[in-house]
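Just dropping this structure here.
Only a single protein chain was left out; the remaining protein chains are all shown in position.
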Amino acid sequence: MSAEPEDLQLQYEALLERDGVKVSKSPWGPDDEIGRMNWITPESQREILSRLDGSGVFDLGIEYFFGMPSWAAAHDPKFEIWMTHTPQGSVNDNLSGAGPDVHEKYSYCGDSIHMYIHTGTHLDTLNHLGYFGMFWNGWTAEKDLGSRVWNKGGADKYPPLIARGVLLDIAGLHGVDCLPDGHVITPEDLKAAAREQGTELRPKDVVVLRTGRMQRWPDFDGYIPDNPGLGLGGARYLCEDVGAMCIGTDAVSLDVAPHEDPEAFVPVHCYMFATAGAQIIEVLDLEEIAAEKVHEFALLAFPLKIRGATGSPIRPVAVPLRS
Amino acid sequence: MSAEPEDLQLQYEALLERDGVKVSKSPWGPDDEIGRMNWITPESQREILSRLDGSGVFDLGIEYFFGMPSWAAAHDPKFEIWMTHTPQGSVNDNLSGAGPDVHEKYSYCGDSIHMYIHTGTHLDTLNHLGYFGMFWNGWTAEKDLGSRVWNKGGADKYPPLIARGVLLDIAGLHGVDCLPDGHVITPEDLKAAAREQGTELRPKDVVVLRTGRMQRWPDFDGYIPDNPGLGLGGARYLCEDVGAMCIGTDAVSLDVAPHEDPEAFVPVHCYMFATAGAQIIEVLDLEEIAAEKVHEFALLAFPLKIRGATGSPIRPVAVPLRS
Amino acid sequence: MSAEPEDLQLQYEALLERDGVKVSKSPWGPDDEIGRMNWITPESQREILSRLDGSGVFDLGIEYFFGMPSWAAAHDPKFEIWMTHTPQGSVNDNLSGAGPDVHEKYSYCGDSIHMYIHTGTHLDTLNHLGYFGMFWNGWTAEKDLGSRVWNKGGADKYPPLIARGVLLDIAGLHGVDCLPDGHVITPEDLKAAAREQGTELRPKDVVVLRTGRMQRWPDFDGYIPDNPGLGLGGARYLCEDVGAMCIGTDAVSLDVAPHEDPEAFVPVHCYMFATAGAQIIEVLDLEEIAAEKVHEFALLAFPLKIRGATGSPIRPVAVPLRS
Partner (left out) sequence: MSAEPEDLQLQYEALLERDGVKVSKSPWGPDDEIGRMNWITPESQREILSRLDGSGVFDLGIEYFFGMPSWAAAHDPKFEIWMTHTPQGSVNDNLSGAGPDVHEKYSYCGDSIHMYIHTGTHLDTLNHLGYFGMFWNGWTAEKDLGSRVWNKGGADKYPPLIARGVLLDIAGLHGVDCLPDGHVITPEDLKAAAREQGTELRPKDVVVLRTGRMQRWPDFDGYIPDNPGLGLGGARYLCEDVGAMCIGTDAVSLDVAPHEDPEAFVPVHCYMFATAGAQIIEVLDLEEIAAEKVHEFALLAFPLKIRGATGSPIRPVAVPLRS
């Protein structure tokens, strides 16, 4: 068994196989917590950084704001922000202890946030979903989940993500601004988009898929329900045949909704994390790079090292590459 | 009046002058919300990106975790994280509506965070502090503060921060692991460190100051109270004579504590934001770049675009530059 | 001027009159923070407690739960609850420091809540709404609002609410399970209900109005929007002619929605708090006392003494009175 995508098809040993699904043993060993992100090495970072073409810096992150759409189907909290210090409030409450006279002169403001980790542009880590209570590399709640957070696979384990990114504009392929609700992105879509764009997919790529859904942002009803997304076939094609490191999307979920299998719950997520050891990035703003036809780029994204978290908000940046 | 640091001394017009302090009118015009970060342009980004020496990628961000030290002197909330979905819990509560059988097979985890914005490694924006109720470019609570968040100067306005960074190792200058509690970093410290390191300070730099305080992380009592930090003289030297864009530190606060003036409340913050229009980065991990003597680098930091917020958590990355 | 309702019409001196509205000076003096709740005295409590007829104890509070309907029109947070300690999590994370072996034997669970104060059955205090920036007895944000919470009029100032309660079943009066959306409860409704029920309204009463809206609980769309409620005429009748201490409702808002005056924002609330110094109780479950025709009772409700808060969750209990 090899951890290298060159050794296709990428098939990892199973820790659990049941009912058509598989939890893999990491080829990077029993202590591995980040799966395919092990492909990020000083050498791979250097190779990318040496080819930056600074002619453009594209911001792929969206804004966080009060009332922003987020995945709400399982009753997760909305994005919240509030003031903890205000200029006149600091005079009146003296929370700092400095005294009202001091705060008349020195005006103080501060704020706090409360958010579901999977809100806005974010990375999903491998502890986000699994099968039959088992997650990537054999993690289970019984031995690895604390009261508040996982002890395994958290966002804190991740290096700065510096890798080759490739945009596949599936909406563009179909000649639409936005794929229709529930459109299933298939292996054929992926291959056709790469061919039409003239884009080579390589092992260890971060492949980002444009559904056009960001055209509807920030309208909740237009953006959130029944998003177009990847089907299982497409996910397996990218992870096993291409050897992608990570897959991104501009929709709220990489999984198409509703799912192809009505008995499944975000099956592409589960496959990606537990079987393939591959991460997901969601809610990307791909409009500008699609308009500019920037199909190959350095993807720079630095997850907050939130200990044990099932992901992290990120603000990814794309920088074109010299060939 | 010019907005260019070349036109030193950098003195901006006053909107308010009183009791020895000044709120400046932005030289970038009445709509400006980001002050010196206007110096980040496609050209400045390109110049930096073209000089990356990928021989190293240094992570300057620290971990976020339950129980981590944070500034608590004004009763701000601690970092909190908790699960919103657990594998067996999802079977038992069916919050997703998919049904218990589905969740027996598809195991779901998710989590939420709650944090004061100024926790962990973070950027401070110009709406964080001001004088006499007035902030940079004339913002006031009366006209610009909502119930929950500012309408001006928020982290959402910031471009990806890609700029020349310079490390001044003040602890190293003094031959100590960590500067003593309450050490005031003076203009002389700054000049001596630059001279000893052989480092040129240039206009528009992000200057990061190593106090060595991260040696004590994450011990609350060792790290938080009475931190060594910059005095007002040093801040004025860097902002007005050098023309720095932004100043960073490895301590919890750029301001030395206690302050030189016992009647003041974080006066360096107030000066930086309201007078100089310059941002601050705090709680940086500078240990590795100091050990490796990486004194000049590309500073890459991508603030989350949190609308109206007084700052943003960031995970900055330093990449050495070819000369 | 007298603070006694016997001296009808109850008209308090104005601190501000403008554009048809009035902020009153409290007849209980400049330090008063609780308005008509000053009518609760040891004597008034004793009088009520001596007449309890223990033949029934009626629970008027509703459940707090994940997903419960709450007022969302101004983007307030939903009710949230989450675990901070779980049995196996405590073994795995050892947050208590007791050690995993100890937590194998001693299984620990705990949880936290996050909620908008005006969620579920709750009391509204006088600092909740005002006119032109001024609140009951002259409170203003400028001098009385801290960064986090009011310094005046908070729920912490309130005595245990022990008073005569009177149910007016307006839905019953109209022979319906639930008043239609947007039904305005008028003085005529109030008088007719009292007459039909044979219920005497007395000064210092807590008058609770049944709209029947709880029949639709907990359906968000059925319960929250366009609730039937009190019009300004009815509020003035109860506060000025009857001399009620407090008015309650089973709907999400005492104010009818939409309001009679489309240019107003919860005008009954504003009138009650700033002009009349009278509190409001909302989201009461009145179904059982209505079915049992318990029209007069001791109302027992003990607000949590949350310092500075604009209200408090309560679980009121009604106990029939001997005549």
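Note that the chains are named A, B and C in the order they appear, and that numbering of residues resets to 1 at the start of each chain.
Here, a residue touches a chain if its C-beta (ideal position, glycine included) is under 8 Å from a C-beta of that chain, and two chains touch if they have at least 3 such contacts.
What you see is a predicted model; the values in this text were computed from it and never measured.
Q: Of the residues listed, C:15, C:184 or C:317, which one is in contact with the missing chain?
A: Answering carefully, the residue with contact to the hidden chain is C:317.
Q: Based on the whole complex, identify which of C:130, C:172 or C:234 touches the chain you can't see.
A: C:130
Q: If you put the missing chain back, which residues of chain C would it touch?
A: 19, 21, 42, 45-50, 52, 54-57, 59, 61-66, 73-77, 81-88, 95-98, 102-118, 120, 127-135, 140-141, 145, 147-150, 156, 159-160, 162, 263-267, 270, 300-310, 313-317, 319
Q: Even though one chain is hidden, which residues of chain A still touch it in the full complex?
A: 66, 82-84, 86, 95, 112, 114
Q: Write the list of chain B residues that the hidden chain touches.
A: Missing-chain contacts on chain B: residues 66-67, 75, 77-78, 80, 83-86, 88-90, 92-93, 95, 114, 141-149, 151.
We take it that only the chains that are shown with their structure count from here on.
Q: As a multiple of 5 degrees, what angle does the CA superposition of chain A onto its copy chain B give?
A: 180
Q: Call it same or different for chain B and chain C: same when shared residue numbers make up over half of all numbers used at their interface.
A: Interface between chain B and chain C is built from largely the same residues.
Q: Express in whole angstrom the distance between the two chain centres, defined as the mean CA positions of chain B and chain C.
A: Chain centres of chain B and chain C, defined by C-alpha means, are spaced 44 Å apart.
Q: Enumerate the residues of chain B that touch no fewer than two other chains.
A: Touching at least two other chains: 66, 82-84, 86, 95, 112.
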